[in-house]
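Read through the structure below, which is laid out as structure tokens, and then see the notes.
In this view, the complex is presented without one of its protein chains, the others remaining in place.
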Amino acid sequence: EELRLSHQFSPGDLRHRIAEIVAEEVAAADVDLTIKIFPSGSLFKATEQYVPLSRGQLDMTVFPLSYAGGQRPEYNLTLMPGLVKNHEHAARLNASPFMDEIEAILNEDDVMTLVKGYLAGGFASMGACITRPEDVKGMTVRAAGKGFEEMLQAAGASIASMPSSETYNAMQQNVLNALNTSSSSFVSFRLQELAKCYTPASDVALWFMYQPMLINKSTFDGLTPEQQAALMAGAAKAEAYYLEEAKKEDAQSVEVFREAGVEIAEMTQEDFDAWQALAQESSYKQFVANAPDGQRLLDMALSVE
Amino acid sequence: MDPLVLGALVAVFTIVILFSGVSVAVGLLIVSAGFLLIFDGTRSLEMMPEIFFADLNSFTILSIPMFIIMGAAIASTRAGADLFEALERWLTRVPGGLVVSNLGACALFAAMSGSSPATCAAIGKMGIPEMQKRGYPDGVAAGAIAAGGTLGILIPPSVTMIVYGIATETSIGRLFLAGVVPGFMLMGLFMAWAIFATWRSGNIAVLSPRHYSLREKFEILPRILPFLVVILGVLYAMYGGVATTSETAAVGAVLCLGMAIVIYKMWNPRAIWTVLRDSTRESVMILFIMAAAGVFAYMMSSLFITQSVAQWIAALEVNRWVLMGIINLFLLVAGFFLPPVAVILMTAPILLPILDAAQFDPYWFAVILTINMEIGLITPPVGLNLFVINSIAPNISLRTILVGSAPFVGCMILAIVILCFVPGIATWLPDLVMGPS
């Protein structure tokens, strides 16, 4: 039997490696199951994977869950400013009742999670360093995620929406002054060539995005117990690897930017609190207004120590 | 079934169905639907409209209708005639001044139009009758305009470069710059041939200079000023930090529509509608092919054909220039039958990993690919520029147009060979303006 896994990332990306680990483990278990990986959006475009997954037209994916926030507003909590402080905190959040609630919603769409994982990110700017909300005032910023756009707008930044393929040129031409995305994306966009200052994810970070490996639930239920066990074993191995490597990604991106002579800024706990206070007033508020049961979910997520 | 065998089957069916006379976009949809149904079941078939939608769901595609409107708006005015007249008055000392002016006008017009048929029509409407009147051979006149028109997709802006940029995720601004020098080089080759062919035909008289007074030379200049304004405006928007490449297309379209309405007094709603009708017709045709080719690409990827073919070719381990020769031959043949957009979209997913492995520069290759597509525009059975010439110069037989165009195809092949030996012709300007890639 063959399962098709689609994702948007290049074959050199950590998230492709996660898919490979599961595929290799399943193949090694010799349970008559193969996973065929379609990387780089060669089967479905980045944002178009959730619906086919929930219908069983696609079997598996590694997917930033907030992309499906238009279908399930609750998923917007998986990319919300200030909700996750660092990778250890992300791991605790993954094991918390909050994530069980998310899983229940996924199950309603006939989807289940195999591998949980968060990736962090930061800011790159063409001008002054961005550590506090005041720094982005008057800047034109492209942010990854609705919650971040709402918060940055509240901070007085202008939000520009454009495809990721145009960001490099836009930064080069000063159409964009700053960019907010994941550590690995900064490197793959080659922004170290342009940026004047980089604010990476370090001891405290603002930007964490939940990017799990998902499988269609009916497809999973239709597998033999041996096949299911092999998948789960592979997933467990991948999840441990994911957490370790996610931390390294941040450090590697800092290295790349430092080598390119870009100034590295650091966000303090105090800066973080200022952003979070702003998010309370903007993105959290918007979220609660749009998601049914939003306040309860938000409280659950915030209660994770 | 082995994906390679499946791939061969897809190739055969695609050829048969496209030759049946069904429209290219629908042909791609029929093949995709058939293969998805048989080898993937109904689940994929249900998704066809979603894939169709997803392929159009990109801001970059906006630039295609916009650059088409730009060309159509200018083509509807007498701007093309002005341009070629100005060049003629100034190039009067050059042997074969008239055909040289026409080719130069094609190249300049190409800098404002994203599509080749528009370029062809804009210059040819005035240029071909003028050349015939002054004794140029019909074949040279028609061939020069047909070939000169193809510069529309090599000299930026270019609809096919945009499509290539979308399909390969390369920078469209950079692709545009890569086409500039090769475009003018090709123009030079065309001019050389046109002069030679006219001389050989024995009509040496037409090559002799016609005199224009200095006054005549200068009084025409204000009439080409709008062109320069538009070209500079677009360049400023694109490379001066005002807008991204796709947004620039809209600026260009507004400038050209404005120029047509204000300077060339295209007040008449009927005239404006003609521009909109022509550009709607062309852009819907192209975008339909794009979306259908997206469905086709999904089918190929879903059945693992794309990946298997790419792996298979990569494993052949032939010399990279032999590989480039084969790729060119393949593109040339595909270009005979299919419109450029369809060829690019159908081949890019397979070709890109191969080119990458053989370490060919994707921007350099875009130029090679575009010249191949230009050849397709002036060769039967599907040669859009041939149809345009046929409709603007009904007194020249299709046979004469074909025979007249053939040597220009030779010039294009020569250009490809030159580019293979001196890749810098394509890569120098983008490296200079945007830094090394």
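Chains here go by letter, A and B, matching the order in which they are written, and residues are numbered from 1 within each.
Note that in this section a residue touches a chain if its C-beta (ideal position, glycine included) is under 8 Å from a C-beta of that chain, and two chains touch if they have at least 3 such contacts.
By definition in this document, contacts and distances are computed from a predicted model.
Of the candidates "TRAP transporter small permease protein", "HMP/thiamine import ATP-binding protein YkoD", "Carbamoyltransferase" or "Sarcosine oxidase subunit beta", the chain left out of this view carries the UniProt protein name "TRAP transporter small permease protein". Touching the chain that is not shown, out of B:102, B:158 or B:279: B:279 (per the contact rule at the top).
From the options B:45, B:271 or B:358, the residue with contact to the unseen chain in the full assembly is B:45. Of the listed residues A:140, A:188, A:228 or A:252, the one in contact with the hidden chain in the full complex is A:140.
Where chain B meets the missing chain, the touching residues are 18-27, 29-30, 33, 45-50, 52-53, 56-59, 61-62, 65-66, 69, 237, 242-243, 247, 250-251, 253-254, 273, 276-277, 279-285, 287-289, 291, 337-339, 380-382, 384, 387. Mapped onto chain A, the interface with the missing chain covers residues 47, 66-71, 73, 76, 138, 140, 146, 149-150, 153, 157-162, 175, 290.
FYI, only the chains that are shown with their structure count from here on.
Chain A and chain B, compared by their mean Cα positions, are separated by 40 Å. Chain A meets chain B in the complex at residues 4, 36, 38, 42-45, 48, 51-52, 55-57, 162-163, 165-166, 168-170, 172-175, 193.
Per the touch definition, chain B reaches chain A in the complex via residues 43-44, 46-47, 50-51, 54, 57-60, 169, 171, 173, 239-246, 298, 301-302, 304, 306-307, 349, 434-435.
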